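Every protein chain except one is present and positioned as in the full complex.
Letters A and B mark the chains as written, and numbering starts fresh at 1 in each.
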Amino acid sequence: MSGLRVAGRGRKARRTFRHGAGNGLETGRQIRFTFDGKSYLGHPGDTLASALLANGVRLLGRSFKYHRPRGLLSAGPEEPNALVELRQGAAREPNTRATIAEIFDGLVASSQNRWPGLALDVLGINGFFSPVFTAGFYYKTFMWPASFWEKVYEPLIRRAAGLGRAADAADPDRYEKITAFCDVLVVGAGPAGLSAALAAAESGVQVILCEQDALPGGRLRGERTLIDGRPGWMWAQDAHRRLAGMTNVRIMTRSCVFARYDGGTYGVLERVFDHLPAPREGQPRQRMWRVVAEHCVVATGGIERPIVFPNNDRPGIMLAASVRTYLHRFGVIPGHRAVVYTNNSDGLRTVADLHHAGVRVVAIVEAGTSTAAQDLARQTGAVLFSGATIANTFGRLGVTAAVIRDAHGREHRVGCDLIAVSGGWSPDIALTTHQGARPVYRDDLAAFVPAQGAGGSDLHVVGVAAGVMTDRGAFESGLRAGYLTSGADGSGKMRLPDVNDAAYDITPVWQGPGTGNLPRAGKAFVDFQNDVTARDIRLAAQEGFQSVEHLKRYTTLCMATDQGKTANVNALAMLADITGRSVSETGTTLIRPPVQPVALGALAGAHRGRHFRPFRLPPTHRWAEEQGAVFAENGLWLRAQWYPRPGETHWLETVNREVETVRNRVGFCDVSTLGKIDLQGPDVRVFLDRLYVNGWQKLPVGRARYGLMLREDGFVFDDGTTARLGENHYVMTTTTAKAASVMQHLEFCHQCLWPELDVQFISVTDEWAQIAVAGPNSRDVMRQIVDPDFDLSNAAFGFMAAADVTVCGGLRARLFRLSFSGELAYEIAVPARYGDALARRLMQAGAPYGIAPYGTEALGVMRIEKGHPAGAELNGQTTAHDLGMGRLLSGRKDFIGRRMADRAALRDPARPTLVGLKPLRVDAPLVCGAHLLPKGAAATAASDQGWIASSAWSPTVGSWIGLGFLQNGPARLGDVVAVHNPLAGTVTEAVVVSPVFVDPQGERLHG
Amino acid sequence: MADILRPASPVKQARVTIGDLGLALLPQKDLVSIGPFRGQADAVSATVKAALGVSLSSGFQEQDSPEGYAVFRAGHSQWFCRGPEGGMLEARLVALCEGRAAVTDQSDSRVRFSLCGPGAAAIAAKLVPVDLRASAFAKDCVALTLAGHIPVILTCREVLLEYEFLVPRSLAQSLFDDIHIAMKGGIPGSDPICSRADKGDYFIPSVEMDPRDDRNARA
């Protein structure tokens, strides 16, 4: 049976699946696409599903566990079966629903989860092993021997059961995020949604209307309903056009509202370029919207359920309303000999529509008994089976026959290539349950509907989503909600379009009798995507998994990409049957975001790769680039790590040279990244006293002091220097890493703890380019920079002095005599815009003194040589005592952390305390993170006495050196300890020394 | 002064345009933060108003004076005052406030960008999560917020058409790049290929509908 286009033109008439113009199709143009390597034609407006169906392709995929042949179940986003891979190479996207993928010229699509091919899939044999794949198989099988899991079972299962293949290369597409605000968000552009949007928009409020489909109309595109005497889809287009002409309305098609979050916030995924071969240059494939709305009208309609019967998953067995959608929207006949199986009045529409399209309906199988069915049978010539079920189906790669069991239990085999099934409609209530509101079960609809007021007063559910099953009701509820959200009383203005539809009537039948019991009958699928059968549900219930939450997790029901949109209610009703409870008592699982799958790329937006997070660039960045500096990330900052020179072959060579330059001549380093906070006010001194462990009452104007901050739990938080610039004016520095946390801490202390203190503070980190100039020649260099009227002599401007100065002929600057390197050193700060020029000027002025820039690596080596703690030592687990700074803790004032730091255990000298370490062999590297053990002790936790926090090769000492924490450390100077590196499995030896390796008397920095 | 130190630009490129949309670095001005001490807000505001023609308003609305001064919120109990470049604004304010407020020079701490042109609001909305509708963010409105991960002070210069970003200098290049990328991403709803239906332009079925369709299936 080759499915081909319109017959005629003198050739032998062939069977066609396209019967005319669909209301969503541009039949004047043809486009070419391929599926599994074969080329096909379709029209603009086709989905991959409709185009394949029009070409007679019914087999679209293999099922998850049993590799059973599967075709289309639906025509919309609820599709569990027809998952395909779209595009190729890096752009390949797996698990895309063929029912929402719009075709374009050149589209390459392929089926997935089959090997070697779709029609011949050797893993179809899984069906014979189905006993191992039953409910809870993950938990029961493959458990022994344990070592087999990773090596044998898991790879085997992964190949046998699965979905599509992720692309092997990074996603080449762009994504972006955007925020929008509106008064009313309307979700869904069917009759209810369009009515709500019109009513709200006409009242003047700002409306965003989101429709996940490419075209408005919702079910109106799949029906022959007349509205005001014209086809319903025309009414929808007119309404849509009216809305498009209003300036207070934003219409978003191909945009799925996938989540409702707290505070009226919604996630919307806009598929901007998915329907075209590739996004336009620079533009996003998909756009993630965050919509903040005062009100939300949920007009999401409903999702039709199948009925569970043996072998109900063959290609050609489709949902009844989806059959109508293919007929009317796409002009496609899904089959030529149809059986319609329904438990509700809506399913009977399919009988009339198929007949109208020229399809022979051979049998109507209805669960109940209705006069409507009798009328239809008479009109169409179909055989009517009332009170009947389908007991089985046949056909290897597509259905060829149904076995109908009539009300008397007699079975009738009927040849057919299409079974249209309707198990009734489930309102699409996902958005109403995202915040935990439980839906309620309505027996008359045999469905869950949102509880009254579910989700909050800003949420208005209308149309089928609210359990209003008629078009007339949809218009009415939509209009009412639209007026309500806009605050207008629309009751007077409300004009309902003229529509005439019958009431919805359902006989709650979920499955053929005995479907879950008969082992000999074929598998009866409840959840097509996860291959969960009626038997699995019975088995789970028998094994005690009777809560819906347990059932779901035990059987994998309602998981994966479709989240059980077509399966959930059937499964619950079956569980209710088995356990002798009502559906209400059984309850339902709640639906969490996202409503439809969302690519991680879309959630990341523009924040990926180099743009994952912003970079902060110090003022000398461009100059450092010109110097060929190698950069490292330090928090958000990009800092020069070292400055290689021609001829240097290894980074260590460069770093050693930089260290030697500072120790012997003079070097400079951009330290603008340290946090800088400007504090002013009469109470700053008191404020500092409470923030730092040490005292600030006696710091004179023009001096700086080292300060240590604790957290309230007594552990060290941060350190830095604070300088007093004026009577009530201070500038605090923080570590680079903690700048933002310290600012937050200061705000907390000021606003929440001591609001009575009259202080003001603000960050000036970005205001000043601050450069450390260090080394014995630094004073000489500074004399070239600082204007000559300022006295730089040691007597006038000694260690820890601070002053406002001018530099380079009048530029205002701040000068500090601070030293991290232990050398005679200054920090000079100029307004940030001049930082770049200051670096150039320092290179020039310092040339005669042998100046060179140094990076963070040399900085780190020198601070280890001086025993200054930094990030690795201030790791949030060390106390002032641990750092050898216990004597700083003032006993004369309250400060953050004082009481907790005073706890005996935190002052215990047996705690690992800061020491220096030197390997016995100078060239034996000390490794950070290595454990310190008593010499000769076994490498066990019990003998662990500390660790190495920082280490470096010290060109000054001529040895590897390290800073570490050792129990009773200061009392053990001279001891030899074992250094155990568990990663390399090595034990070396090191001698415990003072943490100050260079110039222990501090003579250099005072010089 | 400082004849040998030349100021460096905070960004590599001072201006980019895409169609009618432009992103430009704005010239530097003097910028000073003012934080009144306890009980001094009224007095400081009055003093600044008398001298510069702008007051410290409690709202998030920039105040401008014909002399080229502007005051807007910089945070909880803090304001920024902007004035002509090289106008010694910090020194003036220190003198004016006479110890009644913390006055801190911020001229170099922040960089200003202007995003301007049709669709500027949509581009800004890709970065800034605040309500930019005319009803919520009129001309001269100020918002302290985030542009992506970057803290900014956003000012509306012309409703929907022109926005100014005040950004920490070290983050200026990143923000410039981020806005530029957002501009390349296009204005949502403006691409004719992507939004035909949104403008009410449908595929018109090329064949007239079957007259039999003019029957309601259920009627």
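Here is the rule we go by: a contact is a pair of C-beta atoms (placed from the backbone, for glycine too) under 8 Å apart; a residue touches a chain by one contact, two chains touch by 3 or more.
Heads up, the rule we're going with is that contacts and distances are computed from a predicted model.
Asks: Among "ATP synthase subunit a", "Branched-subunit amino acid transport protein AzlD", "Sarcosine oxidase subunit delta" or "Magnesium transporter", go ahead and choose the protein name stored in UniProt for the chain not displayed.
Replies: Missing chain, per its UniProt entry: "Sarcosine oxidase subunit delta".
Asks: One chain isn't shown here. Among B:G53, B:G75 or B:G189, which residue touches it?
Replies: In the complete complex, the chain left out is touched by residue B:G75.
Asks: Could you tell which one of A:G37, A:G263 or A:P788 touches the chain left off the display?
Replies: Result: among the candidates, A:G263 touches the missing chain.
Asks: Which residue among B:D42, B:E67, B:E85 or B:E98 touches the omitted chain?
Replies: Once the missing chain is taken into account, the touching residue is B:D42.
Asks: Touching the hidden chain in the full complex, which residues of chain B are there? Just list them.
Replies: Within chain B, the residues that touch the unshown chain are 36, 38-42, 44-46, 55-58, 60, 73, 75-77, 129-131, 143-146, 151.
Asks: Contact with the hidden chain only, please: which chain A residues?
Replies: Within chain A, the residues that touch the unshown chain are 179, 261-265, 290, 292, 435, 712-713, 740, 743-744, 747-748, 750-753, 755, 894, 898-900, 903.
In the analysis below, only the chains that are shown with their structure count from here on.
Asks: In the complex, go through chain A and note every residue touching chain B.
Replies: For chain A paired with chain B, touching residues are 20-28, 44-45, 174, 176-181, 206, 214-216, 223-226, 229-231, 237, 240-241, 244-245, 250-253, 270, 272-273, 276, 280-284, 287, 290, 292, 349, 352-353, 356, 500-502, 606-607, 611, 613-619, 622, 636-637, 672, 678, 680-682, 728, 747, 751, 758, 760-768, 807-811, 830-838, 841.
Asks: In the complex formed with chain A, which residues of chain B make contact?
Replies: Chain B residues touching chain A: 1-8, 10, 12, 28, 33, 35-38, 74-78, 99, 101-110, 122, 125-126, 128-133, 136, 148-150, 168-171, 173-175, 177-178, 181-182, 184-186, 188-189, 191, 193-195, 197-200, 202-210, 212-219.
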